[in-house]
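Only a single protein chain was left out; the remaining protein chains are all shown in position.
Per-chain residue numbering starts at 1, and chain names A, B and C are given in the order in which the chains are listed.
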Amino acid sequence: MRVGVVGAGYWGPNLARNFAISPDWELAVICDLDAERAQSVADRVGGVPISTSLDEVLADPTIDAIAVATPARTHHPVVMAALAAGKHVTVEKPLADEGGRGAEMVDTARANGLVLMADHTYCYTPAVLKIRELIAAGELGDILFVDSVRINLGLIQPDVDVFWDLAPHDLSIIDFILPGGLDAATVAAHGADPLHTGKSCVGYLTLPLAGGAIAHIHVNWLSPTKIRQMVIGGTKRTLVWDDLNPQQRLSVYDRGVDLAEQSKATTSDARAANISYRLGDTWSPALPEKEALSNMTAEFASAIREKRQARTDGASGLRVLSILEAARGSLQNAGAPYPVDITHEMVLS
Amino acid sequence: MRVGVVGAGYWGPNLARNFAISPDWELAVICDLDAERAQSVADRVGGVPISTSLDEVLADPTIDAIAVATPARTHHPVVMAALAAGKHVTVEKPLADEGGRGAEMVDTARANGLVLMADHTYCYTPAVLKIRELIAAGELGDILFVDSVRINLGLIQPDVDVFWDLAPHDLSIIDFILPGGLDAATVAAHGADPLHTGKSCVGYLTLPLAGGAIAHIHVNWLSPTKIRQMVIGGTKRTLVWDDLNPQQRLSVYDRGVDLAEQSKATTSDARAANISYRLGDTWSPALPEKEALSNMTAEFASAIREKRQARTDGASGLRVLSILEAARGSLQNAGAPYPVDITHEMVLS
Amino acid sequence: MRVGVVGAGYWGPNLARNFAISPDWELAVICDLDAERAQSVADRVGGVPISTSLDEVLADPTIDAIAVATPARTHHPVVMAALAAGKHVTVEKPLADEGGRGAEMVDTARANGLVLMADHTYCYTPAVLKIRELIAAGELGDILFVDSVRINLGLIQPDVDVFWDLAPHDLSIIDFILPGGLDAATVAAHGADPLHTGKSCVGYLTLPLAGGAIAHIHVNWLSPTKIRQMVIGGTKRTLVWDDLNPQQRLSVYDRGVDLAEQSKATTSDARAANISYRLGDTWSPALPEKEALSNMTAEFASAIREKRQARTDGASGLRVLSILEAARGSLQNAGAPYPVDITHEMVLS
Partner (left out) sequence: MRVGVVGAGYWGPNLARNFAISPDWELAVICDLDAERAQSVADRVGGVPISTSLDEVLADPTIDAIAVATPARTHHPVVMAALAAGKHVTVEKPLADEGGRGAEMVDTARANGLVLMADHTYCYTPAVLKIRELIAAGELGDILFVDSVRINLGLIQPDVDVFWDLAPHDLSIIDFILPGGLDAATVAAHGADPLHTGKSCVGYLTLPLAGGAIAHIHVNWLSPTKIRQMVIGGTKRTLVWDDLNPQQRLSVYDRGVDLAEQSKATTSDARAANISYRLGDTWSPALPEKEALSNMTAEFASAIREKRQARTDGASGLRVLSILEAARGSLQNAGAPYPVDITHEMVLS
């Protein structure tokens, strides 16, 4: 299958490099309005053709799919045009800059029988794939809480706040690893802009989950110390993912809380009295050393061939987008919980 | 000066040991309703008298002060009786189980010219004393954010939730180190009780501070990995306190965000464009090895002698209490921001 | 059984405290030439009798055993007197200040049917007990190398160098965990005294083991950063013990080198070509929280009751002593390998 990369800015070169070396794909073209930028990317992967016209790319019948790495506000027109031209699409996060547009994209892909994939790259890292596998196999039991921290000294972006810049990573990962996806009905967002830049530079998201569980995300552009850590607590075991510790990224703690059987029918005080702690071993699974984007390009190809949804499909991109929109609503209401608009998703069913 | 320790449970023995070896104090008596428990504590400090009657202790004219380590719900009656008997008091956190009662205690101490001290022990650790000193000296510049994490596998308490159990530490520390104290007008609290114990086991507190800054606290009883870390971001430098790294508890990062001078009068977009990052050295101050409680007993004695408020006075205990009460209000309103009742404090002025 | 503690200096109080709370022992007396020092220790364990006369203690027929925590040069006369009086003995490291004296002590205990135990306290920590258990169960396979680092800013001792101060810990641990004990035939010792204090402050010990394996110990009084780490490489797995990481003291790496079966009969070049690496999981066993000295007092009691050698018996103390003496010989020969005098041990067989 032949693929064109649209957008030769920050992320495009990574896509180009991985499609170029993929056994599933032939890299057909690099497309960017800026010919020089496109050429520079093409040179680095050994001389692929370039184009400055999206229409031209989409008109090429030998091209099966496109990978979109343009700014978020252009995702909707680019993807809609590609879907209209019968191309499968993988698109950078966030899916779109607005929920309604995202829903339209998902709907159209479905109607046209095309794969629309959200390029949630983190989901294809060996660590996240292993987490998903462990949870699916019941190794952690029921999920009690997810706490994610992604803080670093980061460039203050001209057009997005810290939530739209960083939280899509955490949200897409949580959506990917939870068996039922990220189905929070409300979001509370607390942001701070202490440098008066006009947008949040420090942010916290709280998402109540089904059954009393909770997910929480801390994103921060102002921290001189870099932390990328997720703690996932379950009834059986708890997993800690420390992405900055290459010698031990994942630790599974066989420690936790045991509820005595009889306590289940009694009052909460009695339940509390029957809780005890287990202190067991810790285990750190070996992870294959494989680049996430190469897993992503393989999944994109498989989904097309097998005529199925990709593991990070448009709907997952839409869930992430809906939560970001609800977070914006919560921010405008001083952090009060704000409903996630699930009408987008209802469209889909 | 002579002091009696009231309450021989979990914390009392630590108080007894530190008063016993303090050059400022003579430990006069261990008081507990349970004579055996009192005797056991007395034995461990070399044979101090015991008493099972608070009235008896308070009637002793040779006793200048008492240290209260009884359950929270008894703080109000015990402290009010002590103040009525003309004794100075240091009391375990939280100050009281309810804001109005706490305010009455503070008021009475003030009216009677007695020292009422909140035993916020963490504030007397070498690390926190150094943080306070650095901030007061302007080393961090203006404070932009405070992010505190205190998570661990903890015993689920029969009578308090994770907020009332752990957050008083973080709140009292933040109150102690910020130049103006912790003056948040509202609090948002998000809790989760995924084990259905009847109380929150995972909790998040968000406190907007003056000037667009923010404080945030994560407390958690269900985490198998223990973290006690506070990041304090300032306009000049950022400090990270990792209490579990004895070899480098404090790190001061000379990194951060610089705003170009001219940007101060312009629009926020222009401001964002003028922000740049500084990457400077990291510095870890040496800390004296001194037990916090010995600093606390010394401060208690000094405040009495110098007829001044203690550094962690009743008013600071009341601020912590008011925030805990507001957090309870927020929890009951699904996490919506809840006003901190400052009428308690108005009483004081 | 009743035990007397002889020596109320640095280590005596720890012994006293642990014997006092042991279910196996009744603490009979604290003995020290300095009555005040003895009394101070006695007070801290609730009023045990004291004595300033060793003879008096040894003459007491109700005392079954003594625990010796006096300076090393007094171990021989104290222990010999105790053994002559029919008392079982546990003695601080090193066993004696000279190999011949140590051998005499071991011989006499054996002849008199008494337990002579070396108080190698580290061997009774949960971490070391677990390491011994894992190696004995074959979990690591054959041992290929042991690398031990014990460095810290340490007080320069008036009478011993860094080898005699710190290396007994490493040597006694290695002796304890290796299935056949520490049977090195030679030792090479390299020391440095860059401050011209008259004794080594930085030291390295190299001990060739059977089958081509090696043990190496780095001890250092001049390091501002504290490291206590032992790496034990085996044919099947490798274990890392980081004693300063309470959250994960032991890590067992299922990584290592595999030799293809056919390579065993071929040349070494062919062998090298057939070596491959396995990258498996890491596993960190949970350890009980138990004080080492309480395990030691229990073992002392068991050995006496069961009329058997203690797990750290006099012979192990003698092996450690022989290696320290050989190290002294190597030092005096500019680091050339020096034979370990095993005539001491031959006495025993």
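To be clear about the criterion, a contact is a pair of C-beta atoms (placed from the backbone, for glycine too) under 8 Å apart; a residue touches a chain by one contact, two chains touch by 3 or more.
The structure displayed is predicted, hence computed values, not measured ones.
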Just checking the interface: what residues of chain A touch the absent partner chain?
43, 46, 225-226, 247
Chain not shown, touching residues in chain C
142, 144-145, 147, 151, 153, 155-158, 186, 188, 190-199, 202, 204, 206, 208, 211-214, 216, 218, 220, 222-225, 231, 233, 235, 238, 240, 251, 253, 255-257, 259, 267-269, 271-273, 275, 277, 334-337
Interface with the unshown chain - residue positions in chain B
248, 254-255, 279-286
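In this text, only the chains that are shown with their structure count from here on.
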Rounded Å distance between chain B and chain C, as computed from the means of their C-alpha atoms
44
What is the distance in Å between the mean C-alpha positions of chain A and chain B?
39
Give me the residue numbers in chain B that touch at least two other chains, ranges are fine.
225
